[in-house]
Each structure stands twice: as structure tokens, then as C-alpha cells.
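So, chain A:
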Amino acid sequence: MSSFEKNFRRGIVRSNPTFVLMLGLCPTLAVSTSLDNAIGMTAAFVFVLVASNILISLIHGLVPNKVRIPVFIVIIATLVSIVDLMMQGFVPALSKSLGIYLPLITVNCIVLGRAEAFASKHGVLDSMADALGIGTGFGLAILLLSFIRQLLGTGKLDLFGHHLFTIPGFSENPVSVLMLPMGAFLVVGTLLALFRWMGVTKNE
Partner candidate 1 sequence: MNTHVLEVLGLKRPAGVHPPSSKLGAQTAIERAPLPETVTLPLQQHIGAPAKVLVKTGDEVKVGQVIAEAGGFVSAPIHATISGKVKQLPTVASSVTGKAVPGVVIESDGQDEWIELSPADPDKLSPSEIVSRIKGAGIVGMGGATFPSHVKLSPPPEKTINTVIVNGAECEPYITADNRLMIEHPERVLSGLAIVMKALSVKRAFVAIEDNKPQAIAKMREQVSQMKFPGDVNVHVVPRRYPMGAEKTLINTILGKQVPEGGLPMDVGALVHNVATLAAIHDAIVLGKPLVERVISVTGLVKTPKNFLARFGTPASALIDLCGGSDSNADELIFGGPMMGIAQPSFETAIIKGTNCILVKKSDLREEHDCIRCGRCVETCPMGLLPLQFVNLVKHEDYDHLINYHINNCVECGSCAYGCPANIPLVAYIKVGKLELRKLGVK
Partner candidate 2 sequence: MNNLFVVFFSMALVNNMILAKFLGLCPFFGVSKKTKSAVSMGIAVLLVMLISSAVTWPIYYYILVPYGVEVMKTVIFILVIASLVQIIEMAIKRTNVTLYNALGIYLPLITTNCAVLGITFINVNQVYSFWEAVFAAGGAGSGFLLVLLIMSGIRERLEFSDTPKAFKGTPIAFITAMLLGLSFLAFKGMV
């Protein structure tokens, strides 16, 4: 396996940011109420992660230790702001429903964590692979969550305004608590246990 592939794969299951590393939970849980949000968030997140990983792996040799964190975080914040502005301009509805969680990607532990732990120690290609892998892991997790929450929480499935699916009989009395924060905790907790039970991830 090439190092690119290895670095890419790691983020999907073995170091899945949500289910294994338990990082970057806030946006994952907060916006996973609909598939639209999940997709929008993933796109923004992957862009920021990949771009910042590339930039940081390029310049890490130059960065003085003392201001390492501020420099990294300014770079990330700039990228986030760019995405934010773009979204506000071109997909305003999505931008509105992501709310403050979009600019908060800045402090998403995964982004800075990868910058610190990986990009600042590896070359450009490996960093990109790592970012893509982690991004995919993040995307899969948030999509899974939003799928479950939307389906059980509303009894139906919509995607960008198109109605996809309704569970007959269920949509009158869906488990609407799943759309609230507590619902996200319940789903994530149960999924975590389920993954461990199935042996996908390890017990503590």
C-alpha cells in the first residue's frame, strides 16, 4: 500500500475523528439534523482541512515555535472565513442553517489537531492524504448521523428540498427528540457501543 493510501485509509475507520478520536464533536452533533447540513458541513470541512494541511505542511519549516499555534490558527481561520463568505454568497440557505458552526470549524479540534500532529511533521502529499482520509471519515460519520436522525426524528427523508422517502405511519409521531441535542447524544452513544460490539472499534 502506498503511503498515500495508508494515510488516507487511516482516517476512515481506525482513526475516525468522530467515533474513535472523539474530536470535532460539536459541529458533527449540532448540524447533523439534516442531510443537507451534513453535506454542506462536510464540504466546508474537507476544504478547510485539506487546504490547511497542505499550507501548513508547506510552511511548517519556517514557523517559529513560540507562535506556532497562533500562526496555524490564523491560517485555518482565514480559510474558514473564505468558505463562510463563499457560502453566504452562493448558498445562503445552507449558510444560515449551519449558523455559527461554520465559522467554528476554525477551532474544530480535528483541524488544528491534524495540523499539529500530522501536517507539521509530514510532506505535502502525505498531509493531503491524511486530510482527505480524515475528511472522509468525518463526512461518513456526519452523514450516518444525519441520516439516522432525520429519518427517525422526522419520519421522512429530504435532500435539498426534494422529498425522498417517508416512513408510512411513522411520520405522524416520529421520535422528534432525535432532532434535539439529546437525540444526537443518544444516537452517537448507541452507535459507539454498537461499533464496539461489532468489533469495528476497540473497547476502552
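Everything below uses one rule, namely that contacts are C-beta pairs under 8 Å (C-beta built on N, C-alpha and C of every residue); 3 or more make two chains touch, one makes a residue touch a chain; residues count from 1.
With respect to how the candidates were assembled, all candidates are chains of the complex that A comes from, given by their letters.
On a predicted model such as this, the values are computed, not experimentally measured, just so you know.
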Practice item. Please find, within this complex, the candidate from 1 or 2 that touches chain A. Key: 2
**Study point:** List of chain A residues in touch with candidate 2 within their complex
**Key:** 22-27, 29-30, 69-70, 73-74, 77-78, 80-81, 84-85, 100-101, 103-104, 106-109, 112-113, 177, 180-186, 188-190, 192-194, 196-197, 203-204
